[in-house]
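With one protein chain withheld, the remaining protein chains of the complex are depicted in position.
Chain lettering (A and B) follows the sequence in which the chains are written, and residue indices restart at 1 in each chain.
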Amino acid sequence: MGSDALLFYTFAAITVIGALLVVIQKNPVYSVLSIIAAFFGLAGLYVLLEAPFVAVVQIIIYAGAIMVLFLFVVMLLNVPREDAAEWDRSHPLYRPMAVRIGAVLAILLALELGWALSLTTGLGVGVAEGADAMSSVQKLGEVLFTKYMFAFEVTSILIIVAMVGAVVLARKREE
Amino acid sequence: MPIGHYLVLSGLLFAIGTAGVFLRRNLITLLLSVEIMLNAVNLAFVAFGRVAGTNDGQIITFFVMTVAAAEAAVGLALVIGLFRHRESLNPEAFTSLKW
Partner (left out) sequence: MSSLITTLTSPPYDGYIAYGIIVSIVFMGLQLMAAVMVYAERKVAAFMQQRYGPYLVGPKGLFQPIADIVKLFFKEELRPKAADAFLFSLAPIISVAAAYLAFAPIPFGAPTTFFGLLDEPMPLQVSDVNVAVLVIFAVASMGVYGIVLAGWASNSKYSLLGGLRSSAQMISYELAYGMALATVVMYANSLSLREIVDAQRGYFFEGTAFGFIPHWYIFPQFIGFFVFACAGVAETNRAPFDFPEAEQELVAGYHTEYSSMRFAMFFMAEYINMVTVSAVATDLYLGGWHGPFNIPAELGGGWIWFVIKLAFLLFVYLWLRWTLPRFRYDQLMSFGWKVLLPMATVNLILTAAGVLYFGL
């Protein structure tokens, strides 16, 4: 196995296991830590795709800021662990009709996806073949501030709105 | 690496995220599963951008990350408000609009 393939499988395994642990675990703090591990795996994959800037920005924004926010909320609310008593009769997986219909639909979906993928050409194209990578930050900046200028400005308004909204929503009501 | 591998990984992550949204009974883990889905989409964007040899995949990724940050902030503020109201983070507890 080439070193590229080995690195891909390693990072992919880290990402998938991290994501699975998020969904499986009961303790919310462990879920947040698992998703951070998944983000590191994704950053490795971005580096393999020759996008180092996106990889570092992923760590800074997602793993460094958004997950800190999640962790703060989990710790301040003292979120209880989910225990088995909540997974009772009302859980969708325990209602028989839903399970049967859901299982049939899931199998149908998997079959259709497999059929569609088998008819798709170009799935074997290597990522590094074809065109060169455009990974320099300077080129990214040029395209971001010319072609996507409007989206950039709208995003800045979106962030201000979200900031104000979060502060207003989380405020204590004066009775 | 063939692009099919990256797409399968992206699809797998998206499926895991969707399963988390449907199966978990905790609002915070729900939001975390939504973040997993957004990251799966980011991976697909960057992979396709690399194959096409343009920058656009990476730039769209920035916008997705920014929107995810804004949505996480507002979503968590809502979760805090809901927790103050009902002292529970189970989505089943907020069913007063059900018939």
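Convention: a residue touches a chain if its C-beta (ideal position, glycine included) is under 8 Å from a C-beta of that chain, and two chains touch if they have at least 3 such contacts.
Everything numeric in this text was worked out from a predicted model, so none of it was measured.
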**OP:** Name every shown chain in contact with the chain that has been left out of the document.
**Re:** A
Original post:
Out of A:52, A:102 or A:165, which touches the unshown chain?
Top reply: A:52
Subject >> Options A:65, A:101, A:117 or A:154, residue touching the unrepresented chain >> reply: A:65
Original post:
Where does subunit A touch the missing chain, residue by residue?
Top reply: 29, 36, 52-53, 56-57, 59-60, 63-65, 68, 71-72, 75-76, 136-137
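We adopt the following convention: only the chains that are shown with their structure count from here on.
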**OP:** Would you kindly tell me how far, in whole Å, the mean C-alpha position of subunit B lies from that of subunit A?
**Re:** 6
**OP:** In the complex, go through subunit A and note every residue touching subunit B.
**Re:** 4-5, 8, 12, 15-16, 19-20, 22-23, 28, 31-32, 35, 38-39, 42, 45-46, 48-51, 53-54, 57-58, 61-62, 65-66, 69-70, 73-74, 76-77, 79-80, 82, 86-87, 90-93, 113, 117, 122-128, 130-134, 139-140, 143-144, 148, 151, 155, 158-159, 161-163, 165-170, 172
Original post:
What part of subunit B is in contact with subunit A in the complex they form?
Top reply: 1-7, 9, 11-13, 16-17, 19-20, 22-26, 28-29, 31-33, 35-36, 39, 42-43, 46-47, 49-59, 61-63, 65-74, 76-81, 83-84, 89-90, 92
